[in-house]
Each structure stands twice: as structure tokens, then as C-alpha cells.
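Contents: one structure, followed by commentary.
Apart from one protein chain that is not included, each protein chain of the complex appears where it belongs.
Residue numbering begins at 1 within each chain, and the chains themselves are lettered A and B in the order written.
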Amino acid sequence: MNYRLRVNPIACTGHGVCAELLPELIELDPWGYPILLSPAVPAGVMDHAKRAVDACPTLALLMEDVTGP
Amino acid sequence: MSALLHGPALWYATRATGLVTLLLLTASVLLGLLTSGRFGGASWPRFLTVGLHRNLSLLVLVFLALHVATNVIDTFVSIPLTAAFIPFASSYKPFWLSLGAVALDLLIALVATSLIRNRLGLRAWRRVHWAAYACWPIALAHGLGIGTDRKTIWVFALTLACAAAVAATVTWRFVSTARPGAR
Partner (left out) sequence: MTSLAQSAYRAPELGLPRLLAGVSYYHPTGLAEHEDLYGPLHLPPVSPHQGHAQRQRQRLIEVVERSGLTGRGGAGFPAGKKMRSVAALAGSDRKGRAVVVANGAESEPASCKDRLLLTRAPHLVLDGITLAAYAVGAGEAHLVVHGNEDELLDSLEDAVADRDTLGVDPVPIQVTGIPGRYVSSEQSSIVQYLNGGPAKPTFSPPRPHERGVNGWPTLVNNVETLAHLALIARYGDGWFRGIGPPAEPGSALVTVGGAVNRPGVYEIEMGTPIGQVVTLAGGPSERLQALLVGGYFGAWLPAELAWPVPMTHAGLRAVGGAMGAGMVIALPITSCALAETARVVSYLAEESAAQCGPCMFGLPALADALIELAYEGGRGRAVRAIATLLPLIESRGACRHPDGATQFVRSALTTFAADARWHDQHGSCYGVNRAPLLPVPGDDEREWDWT
């Protein structure tokens, strides 16, 4: 199963919860908005990634299934 | 056993769980306001506000269930289970009890939609979540109006403190919408 993180930039209002919960993959820019260091989610942080997706107050962090055909 | 059902134990339990429910609900509302108001800093991470808001809301349901159960089981006053959900289904202080029922219904809607938020979509979830601004004052009014502990100073003081805390935080939340990106 291959998953990929993606930010919906319109929904995102820069709460920054995702960067707190997933610092391995998410950093904040000078204005408080998330930068995805890598869209791919390594297996080791999958739980943290799911938690970050769940915790986003505006449902702006998305986990997409990109498992091949 | 019947002494438990007739005596004052259930009576105290119902009032106690009611008060705790109100305190937890107030805390949840405060944390919800802090979340949307972007409260947080180096020493208080935002995921803590978000996480506590969620967990305390679920705890509210637990104490609310106990509050309802003790009320229904208590045979001193006959209150059917339906009165917990449907307004005016009981003859005991119908108006004030109904406020409790309305608050409970709203709370169920709030929690249920939040649990399926991913499937519901943000817009629909948000529209329902505005009901929180109705749920809390109705619950507060239910507590005050039902009259049981109106004369107990410390309960009254605690209720006032809850009201003051929410009022102050609501003001903070809406005054600081000058923050960029806030909606």
C-alpha cells in the first residue's frame, strides 16, 4: 500500500498542528503554512501521519492512496 | 439495594454527574475556541488543544450518560428515558428538563458529525458544529433552571465561573480574527 500526503492549500489556514505531529515530513514556511518535505510516507511514521491527518482542524491534510494499478 | 434507589445517593449522583458534565463541556468549548483562535506557542503545542478538545468532548458523553442514567433509575421522581432526548416528555419541571434534552441532542449531533468528519466533508461538518454555540448555553440554563442546587453557593459560583470563562474566551476568539488567514 502506497500512500502520499497532500495539502489542500485552499482549506489550509496555517494552524500548524500537522507540523507539530509530523515534523519528520512537514515544516512550516515563514507564514505558518506547511511545506511537505516529501509526499511519500515511510512506513515508520505512518501512524503519526494518520494522526496528523486526523488532527488537522480544517481537513486540509490529505492522505491519498497511490498504490499502482 | 432499594435503599440505594430510594435514598439520597442517586439524587447526589445525578447532581454531581450533571455538574461534572457542565464543567467538562465548558472545558471542551473553551478548547474549541482556543483551537479556532490559533492559541498556542512554544510551551503549549496546538495539537494539545485539538487533542484535548476531542477527548474531553468524548468524556462529556460518558458523564452525561451517567447523569441521564441516575436520573432515570431514581424512583423518587419519575422521569422516563425518553425525556432525555425528547422535550416535554416528562411532567417533572418540563421546561427546564427539556432544555437538557435539547442540549443532549445537539451534543450527539456535534460528536457524531465530528467522528465521521472525513466522510462528511468540511463544509457540512462546520455548519453542524456551529450548534456548539447553542448547546453550551442551553446546558448551562438547564443546570441553573432545574433549580436543585440554586441555593448552594459554591455550585452557583462554579456555574458563574464557567459562564465568565466562556464569555471571555469567545471575546478573545472573535477579537483576534484580525489574524491573517483566519476565517
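Everything below uses one rule, namely that a residue touches a chain if its C-beta (ideal position, glycine included) is under 8 Å from a C-beta of that chain, and two chains touch if they have at least 3 such contacts.
No experiment lies behind these values; they were computed from the predicted model shown.
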Note = Those residues of subunit A that touch the unshown chain are 8-14, 29-33, 35
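In this section, only the chains that are shown with their structure count from here on.
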Task = Please report how many Å separate the Cα centroid of subunit A from that of subunit B, as a whole number.
result = 32
Key: subunit B-touching residues of subunit A, taken from the complex the two chains share   = 11, 13-17, 20-21, 31-32, 54-55, 57-59
Key: In the complex, subunit B residues that touch subunit A   = 35-36, 38, 40, 45-47, 50-51, 117-118, 121-122, 125, 180-183
